[in-house]
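Note that this complex is displayed minus one protein chain, with the remaining chains in position.
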Amino acid sequence: MIKAGIIGATGYTGVELMRLLAPRKDVSIEVVTSRELSGTPVADVFPNLRGYLDVVFTEPDTETLAACDVVFYATPHTVAMNTASELLARGVRVIDLSADFRLQDQAVWEAWYKTAHTCPELIDQAVYGLPEVNHESITDAKLIAVPGCYPTAVQLGYLPLLEAGLIDTSSLIADCKSGVSGAGRKAAVGSLLCESSESMKAYAVAGHRHLPEIRQGLTKFSGKDVGLTFIPHLTPMIRGIHATLYASPIAEVSQEQLQALFESRYADSPFVDVLPAGSEPATRNVRGSNRCQIAVHYLPESQKIVVLSVIDNLVKGASGQAVQNMNLMFGLTETAGLDVVALLP
Amino acid sequence: MIKAGIIGATGYTGVELMRLLAPRKDVSIEVVTSRELSGTPVADVFPNLRGYLDVVFTEPDTETLAACDVVFYATPHTVAMNTASELLARGVRVIDLSADFRLQDQAVWEAWYKTAHTCPELIDQAVYGLPEVNHESITDAKLIAVPGCYPTAVQLGYLPLLEAGLIDTSSLIADCKSGVSGAGRKAAVGSLLCESSESMKAYAVAGHRHLPEIRQGLTKFSGKDVGLTFIPHLTPMIRGIHATLYASPIAEVSQEQLQALFESRYADSPFVDVLPAGSEPATRNVRGSNRCQIAVHYLPESQKIVVLSVIDNLVKGASGQAVQNMNLMFGLTETAGLDVVALLP
Amino acid sequence: MIKAGIIGATGYTGVELMRLLAPRKDVSIEVVTSRELSGTPVADVFPNLRGYLDVVFTEPDTETLAACDVVFYATPHTVAMNTASELLARGVRVIDLSADFRLQDQAVWEAWYKTAHTCPELIDQAVYGLPEVNHESITDAKLIAVPGCYPTAVQLGYLPLLEAGLIDTSSLIADCKSGVSGAGRKAAVGSLLCESSESMKAYAVAGHRHLPEIRQGLTKFSGKDVGLTFIPHLTPMIRGIHATLYASPIAEVSQEQLQALFESRYADSPFVDVLPAGSEPATRNVRGSNRCQIAVHYLPESQKIVVLSVIDNLVKGASGQAVQNMNLMFGLTETAGLDVVALLP
Partner (left out) sequence: MIKAGIIGATGYTGVELMRLLAPRKDVSIEVVTSRELSGTPVADVFPNLRGYLDVVFTEPDTETLAACDVVFYATPHTVAMNTASELLARGVRVIDLSADFRLQDQAVWEAWYKTAHTCPELIDQAVYGLPEVNHESITDAKLIAVPGCYPTAVQLGYLPLLEAGLIDTSSLIADCKSGVSGAGRKAAVGSLLCESSESMKAYAVAGHRHLPEIRQGLTKFSGKDVGLTFIPHLTPMIRGIHATLYASPIAEVSQEQLQALFESRYADSPFVDVLPAGSEPATRNVRGSNRCQIAVHYLPESQKIVVLSVIDNLVKGASGQAVQNMNLMFGLTETAGLDVVALLP
């Protein structure tokens, strides 16, 4: 039985972790922390968990957390970098859903997050938890940086093309659409139903914090510098990311070749589902599941490759991917507890 | 291994049955029929099932269906009454999600459904599949009439009050709100996003087909004639029914007494979750789950009892309840395959 | 040219007032106040007003406001009661969209709003701004208490029945459904898209502040004490209130009689549209308009009268009604600036 703790579990990635872990027989959620809700039963805040999780929010406390086998940080950035080292020192595996250890270049991190990194010594040690790329190193990791939601959808979409060296890396365009849960469960006017439903808008056009993370990954896949334009859009729905990825081939390609490339690259990836040629994936087909569904299109007239990649931002884009990492770290089946059919409609 | 067939599986109750059954190790979906999509892989129509269900829609065929242990009718009314008897004769258990066998009075059925009942001899044999009431008889049943969605939410809400004889039965009011999936997956202008989102309306005010079904149940629970006003409302969401039930007590009651009554009545019902006094259930807390969450309120000033009862119309209101019935019929744990945490947010 | 000021214009009733007033040739919006956004152009916050309103938010200031002919309070309760008397003393007409002067019994107000009323001397002077009832007195009023959104929908629905003495007033039930904009534009977790979309729930079951306001009105219409159960529900849409009103006739009635009663009662009310017998109004049909659409149904089997009444909570339920009052106070056509077709779809 794996003893798990969750820090900062009042947000959407927190409740999603609990949804995925609470019914498992091989995992026990021992500690769930929240400074503001300390003393409140978790199921009072999230009534979907009634009967599944009989735990009370507590103040974060190192002693209690150190008794866990694994601790998830479902916190905003800057929390994990201040306390993770202590837990690691006491032998706890740490899975950080925040951005603290995602960027390997400390200066870049500090520029984008506008604060000093307080734990640079762990940056190298952290494994970037994208199992489709780092399967081996995750198995041995003590500290996982779970990828961001946009970075997951975008990297999985470009990965086969970049590894195969098929596209011009100087001018990639990732036009991404996210449901509102990506903004978290904090009270903010922009996330009100009356502000964000029945509307579509781009945001962070001048630069979103996921941009350096995506660029870091794409650069690694391709082995060269990458020119990337990344425009996120707030979409009037709860869950889901749809990444529309544009690229220009550097030599002649065909739909068949691209299709075969994607199918082969992801043949051993249980959570990447390459759709048949001509498909147009919809976010609803992965709602609540840990899947990334991908379709690759070649448009001969404009000579563009267009990849469509969809995930549930709270599952494959956050908590499901965190659990997938945990499974690998603890030698369990990669799909344990994640073999869930998406909720449709 | 239970061999299952599903007739008419292109609708929402069909895909929901497949979502619930496909991952199970003790059930195998053998036959999935659809006249219009015969020959098409199920996962082409419902991409959430890719990799979970490798079955092709076929024309309904008695031979193939008769090889199943259980057959679900996820069809409009009048289909089951024309073919179920043959399957029953060949030893197949039948679980009908349609209305064909829900009403025990043939004349009432014919008046509301405006057609002759072609299989009246099975009406008596059919067990009304509300496990919180008919647990025993379901266990022995060959033919189950799965309750309608509104009837499930309303009956579970009034049941303790009526059994205990606490309320005036002459003037019950059930104001019910349903998500649009209750209208099914057929192309109809009224169910378009542009017609049904961002709007609220009552419908079938003059009389909805679930009215006689609800009245039949309430009469049975109370042992007397019941005066019922039932107004359904189309609500701009996909899933969920919220029943707001009004009743006048016939003697002095207290909140504590009502709370204790509901908790005690449902103590052994794994899918009815009586919320603490003062709660206001939300449909999202049961989305995708087989639960009915109920709160009972006593309003001393107006001397009214108000029961709030929420279900997912496609799960506890249809396919989940069908599976719960199957579990009981086949001697399995009542909760097998249904122990799923609701998807929140 | 009427010079108008708006206090607290950063909320939804504020922007709605500006939408309705900005294009008018006979009204000029001179002052728009907001403590927190002082100095910001209104059109920066509400880009729909770009080009229509070239005004900057300012700190509320009595001198500036006193130069207006009319001042609207689009504020939470307790603001108007602290400053309206000064404006009135300087000859400004005041239209208060908040609750400060709606209840004529100071003790009841203080009990529900849990604070002392600081301006009880104005309570009597305030005219309750429901033009379908108080048309005459509004014309002469200096201070208008604009009715709440639920009270508007409910009172207009019950009014003809109560005036005609047709129903049992001891046991009225108003089951009401409101869009999320009723909760205002403040950052609150419960109003987030991820919390309130795709869900339905009752709230304030133990007692909503609009209950005493509704009861006050119904009592006045009927001349007797009224027993009222009022249950509001949060509905996943931006705008709209749907009131479903239940009543028992005290003598024999017919559909024809009820239909004639409603049509006759509202024959001279330009904003109450009695639909043909058998209709089921939808909130979308009044979105953005100042109309209340009403249908009255008699259900002979259960001997209940059911009235369905829909409004746009921000228009007829707030800012449109405020403008309707202003029109009457200034001797303008009642419908000036309000003759707008609802936005459908």
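Letters A, B and C mark the chains as written, and numbering starts fresh at 1 in each.
As a convention for this text, a residue touches a chain if its C-beta (ideal position, glycine included) is under 8 Å from a C-beta of that chain, and two chains touch if they have at least 3 such contacts.
None of these values were measured; they are calculated from a predicted model.
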{"item": "Candidates A:P23, A:P120 or A:P236 - the one touching the absent chain", "value": "A:P236"}
{"item": "Which of C:R239, C:R265 or C:K304 contacts the chain that the document leaves out", "value": "C:R239"}
{"item": "Candidate in contact with the missing chain, chosen from B:A89, B:A187 or B:A267", "value": "B:A187"}
{"item": "Where the unshown chain meets chain A, residue by residue", "value": "171, 173, 175, 177, 179, 194-195, 197-203, 205-207, 227-229, 231, 233, 235-240, 242, 244, 246, 248, 278, 280-285, 287, 297, 299, 301-304, 306, 308, 310, 345"}
{"item": "Where the missing chain touches chain B, by residue", "value": "12, 180-181, 185-189, 191-198, 236, 238"}
{"item": "Hidden partner chain, residues of chain C it touches", "value": "12, 15, 18-19, 22-23, 46-52, 181, 185, 198, 238-239, 273, 275, 281-282, 284-289, 293, 339-345"}
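Heads up, the rule we're going with is that only the chains that are shown with their structure count from here on.
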{"item": "Numbering shared by both copies at the chain B-chain A contact, with half separating same from different", "value": "same"}
{"item": "Angle of rotation relating chain A to chain C [CA atoms, steps of 5 degrees]", "value": "180"}
{"item": "Centre-to-centre distance between chain C and chain B (centres being mean Cα positions), rounded to whole Å", "value": "39"}
{"item": "Chain centre separation (chain A, chain C; CA means) in Å", "value": "45"}
{"item": "Where chain A and chain B are represented by their mean Cα positions, the distance between them in whole Å", "value": "36"}
{"item": "For chain A, residues contacting two or more additional chains", "value": "12, 181, 185, 198, 238"}
